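The complex appears here minus one protein chain, its other protein chains still in place.
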Amino acid sequence: MIIVLRPDATEEQIQHLVDIIGEKGLRAHISRGTERTIIGCIGDESKLQDIPFLAIPGVESAMPILEPYKLASKSFRPEKTRINMRGVEIGGDEVIVVAGPCSVEPNDTLFQTAHAVREAGAKILRGGAFKPRTSPYDFCGLGEEGLRMLDEARQATGLPIVTEVMDTREVELVYRYADAFQIGARNAQNFNLLREVGKYDKPVFLKRGMSMTIKELLMSAEYVISQGNPNVILVERGIRTFETATRNTLDIAAVAVLHEKTHLPVFVDPSHAAGDWRYVTKLACAAVACGADGLMVEVHPNPERAFSDGAQSLKFTKFAKLMEAIRPIAQAVGRWVAEGAKS
Amino acid sequence: MIIVLRPDATEEQIQHLVDIIGEKGLRAHISRGTERTIIGCIGDESKLQDIPFLAIPGVESAMPILEPYKLASKSFRPEKTRINMRGVEIGGDEVIVVAGPCSVEPNDTLFQTAHAVREAGAKILRGGAFKPRTSPYDFCGLGEEGLRMLDEARQATGLPIVTEVMDTREVELVYRYADAFQIGARNAQNFNLLREVGKYDKPVFLKRGMSMTIKELLMSAEYVISQGNPNVILVERGIRTFETATRNTLDIAAVAVLHEKTHLPVFVDPSHAAGDWRYVTKLACAAVACGADGLMVEVHPNPERAFSDGAQSLKFTKFAKLMEAIRPIAQAVGRWVAEGAKS
Amino acid sequence: MIIVLRPDATEEQIQHLVDIIGEKGLRAHISRGTERTIIGCIGDESKLQDIPFLAIPGVESAMPILEPYKLASKSFRPEKTRINMRGVEIGGDEVIVVAGPCSVEPNDTLFQTAHAVREAGAKILRGGAFKPRTSPYDFCGLGEEGLRMLDEARQATGLPIVTEVMDTREVELVYRYADAFQIGARNAQNFNLLREVGKYDKPVFLKRGMSMTIKELLMSAEYVISQGNPNVILVERGIRTFETATRNTLDIAAVAVLHEKTHLPVFVDPSHAAGDWRYVTKLACAAVACGADGLMVEVHPNPERAFSDGAQSLKFTKFAKLMEAIRPIAQAVGRWVAEGAKS
Partner (left out) sequence: MIIVLRPDATEEQIQHLVDIIGEKGLRAHISRGTERTIIGCIGDESKLQDIPFLAIPGVESAMPILEPYKLASKSFRPEKTRINMRGVEIGGDEVIVVAGPCSVEPNDTLFQTAHAVREAGAKILRGGAFKPRTSPYDFCGLGEEGLRMLDEARQATGLPIVTEVMDTREVELVYRYADAFQIGARNAQNFNLLREVGKYDKPVFLKRGMSMTIKELLMSAEYVISQGNPNVILVERGIRTFETATRNTLDIAAVAVLHEKTHLPVFVDPSHAAGDWRYVTKLACAAVACGADGLMVEVHPNPERAFSDGAQSLKFTKFAKLMEAIRPIAQAVGRWVAEGAKS
C-alpha cells in the first residue's frame, strides 16, 4: 500500500498514519518528495485492506500494490489449472466446446440437441433448468424436471452436463444431477451463492457479470476457491457498454489478461456476447485465436421456437460449421478441437 | 410490437410471420413502404415477448411498443404510491432521510449513530448485518447478532430500521427483525431473492444494479410486486461508467425519468454514488432538488475506524450539516425535511 | 511517480530504472517491501511523463502522484477564477444562465428567443452558426450569416453572445463576432482547435467530451490556458453510458469534483444531458443545488419546427418556469439568479 499525502498534511497527521499502519503490524516508510510526501507500507498488505485511508485526515490517495486475490493468482500457482469434469479435461491443449439449448424445454429439444452437438464435436452439454429472466412473466425453467431431463440426455449421449444454479437453496439439488455448476452473470457477485458452490467438489463455470471488472471476476473466483473448491472456470460473455449493435460487448482482451493473471481456465460465450446468431461463429473464431480454453455456445433445433435466447441460438448445421471453422484456428495456435463422435 | 422486414423478405416469410402472430392471438397489420415492409401487431403485445423475431427468416428488427413492466408503471397506477413504514410515510411531500453506519459493528457505533442521526432529522435507521463484500476476506457482518442490535437501536430511538438481505434462506429471519428489506445493487437481478421478499408485507428498498438500465430496475420491481408486495422503494446509487473520479456515476436524471414512468417512490444514495465523503452533501442537495423522495446516507462516529465504507461515511457533524443543507432545497421544490428530534 | 517492480525484477533492472530516472534529473528512492520493491521518484514528476515505464523490463506498474495538469489546478491558483464576459461576471455568486436556440435559423427565431430569455433572466445568449451534425445530410448552420444575426440579436437585447467554433480556420472569424467561444463535446480533444482559441483573449466554454474523464477535461482546459488564455469555463453536458433513457448521463458529481480540483467555473448543460425537454428543468435544479456556476439551456419558440435539437428545447413559458424554479434553489445554496429584464 502506498499512501500519498496532501500537500498540507501535518506532522501529526503523518504520525497518526504511522501509528495506524503500525497497529496492523506493518512498517511505514516515509519518503518526502518535492511536492508530496508518500508513505510506503512494508509488510502484509492484506491487513490494511479494511482501512478507509481516504477518511483519514491528510491523505490524498491510497494505492494498493498487490492484487486483492491470492488463490486465484498466477503467483500463488504458476502452472495452469487442469480440471477433470467427468473425464473431460478442461484447461489442457484441447479447446473444449460446451453446447446445448439455453433452456431445457418440455419437449425433445434437449435430446435432439445433445446428439447433434456431440456429433459435431462438443464435449459437454449445457441447458438451463433454472433460468434467470429479466421479466417475471417469462419462462423460468422446468426446475428439477429439467435436471432429470439433463440426466437422461447425459445417459443417452455420454456428455457430462453443466447447468445454472441461481439460489443457495438449490445448490444441493443441482449438485445431485449436474457434473458442473454454472453461475450466471447476474449472480456473479451473489457472494453467498459463490460460497455455497465453493463447498462442493464439482467444477464451477463462473460467468463474468455485465459490469464486472476482471479484478472483480477474480475476486468472485476467490470466494469459491477460498471455500475449498479450486475448480473454477472463468467465462467471458460480454460486458455492458454504450454500443447496442450487439447484446453485449465481448471483451476479447479479457482472455489474454486473465491468462496473464490467473491459472484458471478461461472460456468464452460468444452467444450471449453477440445476442445475434449471425455473429456467433466469428466471435467463436476470435476467442479460439485469442487463446480461450473453451467455448459455451447456444444451439437449438428450431431457434424461432426456442423458449429463450432464440435470436442467438445456432441451428445444428450452423453449429457444425462453427466447429469446422474453429478447428484450423485451434491448430494455428497450437491447440486442437475434438472431432465429432459419429453416432 | 412492430416488425421491420428485410428488403429481400419473401411473401412466404411474411405469411409465416403472420401465422406466428396469429397463433398468439394477435392480428398482423402489414404496411408496405417504399423501402421496407413493416408488420404492426394488433393485440396483447405481452404474448409476443417470448418470440425471438430475429431468429425468424426475413426479419430485420423487432421493436416492442409497450414497456415490459405493468404493475410498476404509471399507466397501471397514475397516483404516487405512499408507503407506511412503521409510522413513517414514504412517497409523500416529506423527504425522508435514512441514515446509519454501513455495517452493524461489534461495538456501540450503531447506538451512537442512531441517536445522532435522529437528532439531526433522519427518520429511518440503516445498518448492515449481512454485508456483500467484494473480497471473501473482508468483514461480512454480524448476522443475527447484528439484527438484534438493530432491534435494540430501534427500541432506544424509535427509528424504524432497514437492513440488507442477501440470501433467500435469510429472508424470514430478516423479516422478523427489520421494518423493511434492502436489496443491494449486486442482488438487484437476483430474481429468486426478489420473488422471496415479494411474498412478505414489509417495504423493500431496491437498489439499482451497477449496470442496470432504468427499464431493468423497473422489471426487478415488477418481480417483487407481482408476488403481492407493492411496497417497493427504488434507490438510485450510481452506475458504473468509465469515470473513476467517483466510485460510481450518480445518474441523477434517473430520478426524473423514474418519476415519469412509475408510481413508486425514488430515493438516492449519495454515499455509494460518491464513494468519498467530500462529495456526499452536494449530491444529496442535487438529489433533493431533482425531486428525490428520500436519501440513504452512511454515517459513522469515526469513519477511519469503520468496518466498511469508511471513506464515504459522514461524521455526525457533517451529517447534521447535510440535513441543514437539504432543508431549504426541499422547501424550494415544495417538499420538506423533518427537524431533528431533540433527545 | 511511484514504480512498482515485478517480484522477479533483477538488480540490473532496478539499476537501469534508477539511471533512467536520474537522466531526467530526479532521484530514485528505493523501498524494498516483503513482496514487492517500489521506487519513489523525488523531483519534478512532469519530466517523467513521457517515459513508458510499462515497456521497461522489471516494471509491473507505474503510478503518477501528481495530476498531469498545472495551470488548471487549484494548487496553482486556490481562489476561484472570475471571468468577465462583456460585463457579465462568471464564477461569482451569481448563477449565470446562458440560453438560446440550438442553431441560428434563417428566420426570426433567434430574435424572439433572445428577447424571451432576457426577460426570463438569462444573461448570455447562445446560438450555433456552425453546427456539428452526426449526419452529413443535416442542417449544418448558416456560417457567417449566422454570426451576423447573433451580432444583431446582441445589439437588440444587450446580451453578450457565445457560439461554437468547429474549425481552426474559423477561429478568427468567430472571434470578430462572438463574446465567447464554445468548443463542442466532439471537439473537446481537438487539440489544434484548443490551442487556437488559447491564443485569443475571449472566454472559452469548453464542453466535456462524451467519453472524457474529468482529468482529461482539465487537460483540455490546460491546452487553452497554456497558450495564454486563462478564461475557460468547463461545461458538464452528460457522458455516454449504457443507459438510453436519456440522451446522455449527466455526471452531476463532476460539478463537485471539479470544484475540488480546479479554480475554473463549472457550468451544466441540462439540455444535451437529457435530450428530452421533460427532464431539463429538474436537471437544471439539480445542477444549481450541486453548486454549478451557471447553466446552458436550449430554448426555441416552436421546438417541433426547430432546425436541430427540438426534442430537448424548451418553449418560452417552460424556460421562464425553469428560471423560477432555480431561483430559490440558488438562494438555498448561497447564490442568486438574476431577475428577468422587463422590456
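Which chain is which? They are A, B and C, in the order written, and residues in each are numbered from 1.
In this section, contacts are C-beta pairs under 8 Å (C-beta built on N, C-alpha and C of every residue); 3 or more make two chains touch, one makes a residue touch a chain.
These numbers were taken from a predicted model, which means no experiment stands behind them.
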Could you list which residues of subunit B touch the chain missing from the display? 2, 4, 7, 29, 31-36, 38, 40-45, 63, 65-66, 75, 240-242, 244
I need the residue numbers on subunit A that touch the omitted chain, in ascending order. 211, 213-215, 239, 241-246, 249-257, 260, 273-274, 278-279, 282-283, 285-291, 325, 328-329, 331-333
Which residue numbers on subunit C touch the omitted chain? 20, 46, 49-56, 68-69, 132-140, 166-169, 186-187, 189-192, 195, 209-211, 216, 219, 222-223, 226-227, 239-240, 276-277, 303-304, 306-311, 313
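We adopt the following convention: only the chains that are shown with their structure count from here on.
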Hey, how far is the Cα centre of subunit A from the one of subunit B, in Å? 26
Which whole number of Å gives the spacing of the CA centres of subunit B and subunit C? 31
Could you tell me which residues belong to subunit B and also touch two or more other chains? 211, 239
